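Removed from the display is one protein chain of the complex; every other protein chain stays in position.
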Amino acid sequence: MIAVLKRNASEEEKQKVIDVIKGENFDVHPIVGVEKTIIGVLGDQDNRTKLKEKLMTMSEVEKVVLILDPYKLTSWNFKQEKTVIDLGDGVKVGGNELTVMAGPCSVENEIQLMETAKIVKSAGAEILRGGAFKPRTSPYSFQGLGEEGLKLLAQAREETGLKVITELMDIAHIDVVCEYTDIIQIGARNMQNYALLKEIGKLDKPVMLKRGMAATIKEWLLAAEYVMNEGNHDVILCERGVRTFGEETRNTMDLSSVPLVQQLSHLPVIADPSHGTGRWELVTPVARAAVAVGADGIMVEVHPNPENALSDGPQSLKPENFRLMMDEIKTIHSSLHSFESRERKIAYA
Amino acid sequence: MIAVLKRNASEEEKQKVIDVIKGENFDVHPIVGVEKTIIGVLGDQDNRTKLKEKLMTMSEVEKVVLILDPYKLTSWNFKQEKTVIDLGDGVKVGGNELTVMAGPCSVENEIQLMETAKIVKSAGAEILRGGAFKPRTSPYSFQGLGEEGLKLLAQAREETGLKVITELMDIAHIDVVCEYTDIIQIGARNMQNYALLKEIGKLDKPVMLKRGMAATIKEWLLAAEYVMNEGNHDVILCERGVRTFGEETRNTMDLSSVPLVQQLSHLPVIADPSHGTGRWELVTPVARAAVAVGADGIMVEVHPNPENALSDGPQSLKPENFRLMMDEIKTIHSSLHSFESRERKIAYA
Amino acid sequence: MIAVLKRNASEEEKQKVIDVIKGENFDVHPIVGVEKTIIGVLGDQDNRTKLKEKLMTMSEVEKVVLILDPYKLTSWNFKQEKTVIDLGDGVKVGGNELTVMAGPCSVENEIQLMETAKIVKSAGAEILRGGAFKPRTSPYSFQGLGEEGLKLLAQAREETGLKVITELMDIAHIDVVCEYTDIIQIGARNMQNYALLKEIGKLDKPVMLKRGMAATIKEWLLAAEYVMNEGNHDVILCERGVRTFGEETRNTMDLSSVPLVQQLSHLPVIADPSHGTGRWELVTPVARAAVAVGADGIMVEVHPNPENALSDGPQSLKPENFRLMMDEIKTIHSSLHSFESRERKIAYA
Partner (left out) sequence: MIAVLKRNASEEEKQKVIDVIKGENFDVHPIVGVEKTIIGVLGDQDNRTKLKEKLMTMSEVEKVVLILDPYKLTSWNFKQEKTVIDLGDGVKVGGNELTVMAGPCSVENEIQLMETAKIVKSAGAEILRGGAFKPRTSPYSFQGLGEEGLKLLAQAREETGLKVITELMDIAHIDVVCEYTDIIQIGARNMQNYALLKEIGKLDKPVMLKRGMAATIKEWLLAAEYVMNEGNHDVILCERGVRTFGEETRNTMDLSSVPLVQQLSHLPVIADPSHGTGRWELVTPVARAAVAVGADGIMVEVHPNPENALSDGPQSLKPENFRLMMDEIKTIHSSLHSFESRERKIAYA
């Protein structure tokens, strides 16, 4: 940690700050410049947030800069090889293959889901997505089928061999959701619902953690720390766009977050161009970009009849467009293998 | 609702859109311009989101504009007089008086809390704030004292006569939190934790709903609708700053949201300059501004020794500064009564 | 245009609004719903902004929604085939080939520029970038070599056959910049410097217009309209990242803007991953993504010794990394040709 003293701080003021730091059992390394003095602080990392806030309350201190990252379990420092989440039957997230999760926004009924599952399977995706409990901005919108939806997902898994991912919003539903799903999805709105993250952390079930609408990379990784700190290390991160001043798309897809997270963390990162754009015409080009930037997979919304979807129709691909997208992203993904990826070497170094 | 057809849509395309609208039992009012046709749509408001999304999936439709606001229970249309929340003993939120909620970020121990409570009380605040369950960005930061903290809050209430507000993060803690608090606080991170909002909605206990870090006014009011829709109409809104590109303050205080919400809703709105700025030197001027803009109250962090606070020390006022702030905001508030407030008239019209 | 009257507007209020609209010689098409009345407005598009603002000042009107886009010359409606800018010697922007503009942030001296130009040329780029007049946030930073830099660019063009692009910041420099460059670059900070845009519009010289740091798609295209409206139709758009709450990268690259602009406009769009990320390790993956999303070209910073660059060293690629990037983006670009691009079909339809 570095504490920067206010300009032209007196010797007495400097000593006061030093005393506070030493009082918390940290070592002090002052560097006296012409206009400002900075104090390097070394010591127990677990108390540094407390010391930082303490220093920030002092009028003698202008600012405090943390040097060490707050990440522990998510960082390459904790684990030197990339996390690969094995869902069985050869389906993995984080390995060499591109993993595709596709399906409707909401599970609506048996016909809709089975039809979608077959389309998704035949186009080469490995995982079926579908919401049974839906977070809707308005309480007056369709809230999902609940357990009935979960049963339909399980039925689709049985019929197609696809793995299943579905969202969990409420601790009260943990048991029922876990009974039916292969991956638990935590949505953007719940990325900092710490009560939920802690409960998920106690499970033996992979989790996909979507980035919050206004979450920095740091906050996103710290949310993953909440899960991992309780023991569950099977975490997938999902970039789904952030909120900006942009008015033409539902969100602004922050694709540079993918290689950035890969430099910081061993966890797999996938991208969701459906929520990232909110417009089906943009889903395929952004999916291609996500694969090109190095994402470990793609989550995308597909519906047999988007015009009759109970939610997110405008950002859902029709079956034929989904098949085209699959061709395109596989082609891009193959081309990535033809050259050695420089930034991956960096990440793994 | 207005559906705008794509430029130079053919007669056949127009008819296709009309058929879809009529198929959902809405009435159709086309207006044919030189370049574009728009279709006015009238009918059952409860199905409009579904119809809107359906239309947005059609390539014949360029965009869809909703005309009616999504708010119901929060709007002036539902209730024509301002909501005043009566906490007993003459303490109200939303009435003619300015209500001040003050106290430490976290309840740390008996001495700290009792000392703060007395300071807060003697300076003229009515409600004591203090976190027992703390949402922290990192799992490695202090997480609060839990029930012990709640008991200390209740003890402070007994000793001072102050009312109490504390944050609820987890449905599992509803009973214990309700046992001790007068107002339940829902934090910014949980503004769209719908499972929690629905449970709160079933209680007979006032709720203060903080605005999410990236929540629009619409999303904020719809979160309040989640609570009210379950039956609990005692909702206070709290502006606490939003996330922007600004790097010098913790958040960017959006003070124009206060009069804006007051135009849309009968619910009381208070402002939190501590979280809105993150820097104690800015708390008092922004508190003054919040009162001047018309807020129904202020929530502010106070600590007897901010340099020893376990959380949020940098944004906590020292006792003497808190007393100065109280003087200043009361002076501003009194001066507001000396003229007729134009925008309030608008809101109540 | 649609004017939405306030809820439960009286017949008299409705008539007042209608009279205003008719007074401006627009036609009126009212649609009376249960709670609100909307009025469709048809008429002369050139006066619609004036009428819109007039209606927005009326307390009887709740909001006004424009239906027609404000774009004219930039839109597919004005021109049905994509703009291809021919720089001579087979170098084009907007055609079937991917165009690469590369070079140092600033022209520093002869050795630096000639060395970079050769690297850029041999790796397959067509256009040399280099700043002679530099917009720097601080007046105390290196401001560029001025005309001397322009002469070096022209010398590099002569020696390598590369075309040249350089930034123009000041109307006073138009003649000298035009004497040496093939494309005039307008930087992000000057995207709404309308005096400059109008002067550029009078020239017979291609222009590349970078997106402003906080510019919506609409504002960006309207800035291009300023140039085109004066007669210069050779405009290239360049996405270079927007400002968000993100703190880990210099900007947030908004790659979905590329296909979005291609749907709205016939102008070529290129992407600048150097400014979009600010970090050289992220430049290559984001360049790949930009090509995959469909950009017509890439602008990228290259320096023989980034550690000695006078500006933007941290986001400049070293020669060997630039060559790797070129291989990668060419591979991605070729793979795009192997399938028919759906969204291009949409754009051209």
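When the chains are written out, they are named A, B and C in that same order, and each has its own residue count from 1.
The definition used in the following text is that contacts are C-beta pairs under 8 Å (C-beta built on N, C-alpha and C of every residue); 3 or more make two chains touch, one makes a residue touch a chain.
Keep in mind the model is a prediction, meaning the values are calculated, not measured.
Listed residues C:12, C:175 or C:307: the one in touch with the omitted chain is C:307. The omitted chain makes contact with just one of the residues B:8, B:109 or B:335: B:335. Against the chain not shown here, subunit A presents residues 2, 4, 7, 29, 31, 33-36, 38, 40, 42, 65, 67-68, 77, 243-245, 247. Where subunit C meets the missing chain, the touching residues are 20, 46, 49-50, 53-54, 56-58, 70, 72, 135-142, 169-172, 189-190, 192-196, 198, 213-214, 218-219, 222, 225-226, 229, 243, 280, 306-314, 316.
Although one chain is not shown, part of subunit B still touches it, namely residues 214, 216-218, 242, 244-249, 252-256, 258-260, 263, 276-277, 281-282, 284-286, 288-294, 321, 324, 327-328, 331-332, 334-336, 338-339, 342-343, 346.
In this text, only the chains that are shown with their structure count from here on.
To fit its Cα atoms onto subunit C, subunit A must turn through 180 degrees, a value rounded to the nearest 5. Because subunit B and subunit C share one sequence, their contact can be compared position by position; here over half of the interface residue numbers appear on both sides. Taking each chain's centre as the average of its CA atoms, subunit A and subunit C sit 30 Å apart. With each centre defined as the average position of its C-alpha atoms, the distance from subunit B to subunit C rounds to 38 Å. Within subunit C, contacts with two or more other chains are made by residues 244-245, 247.
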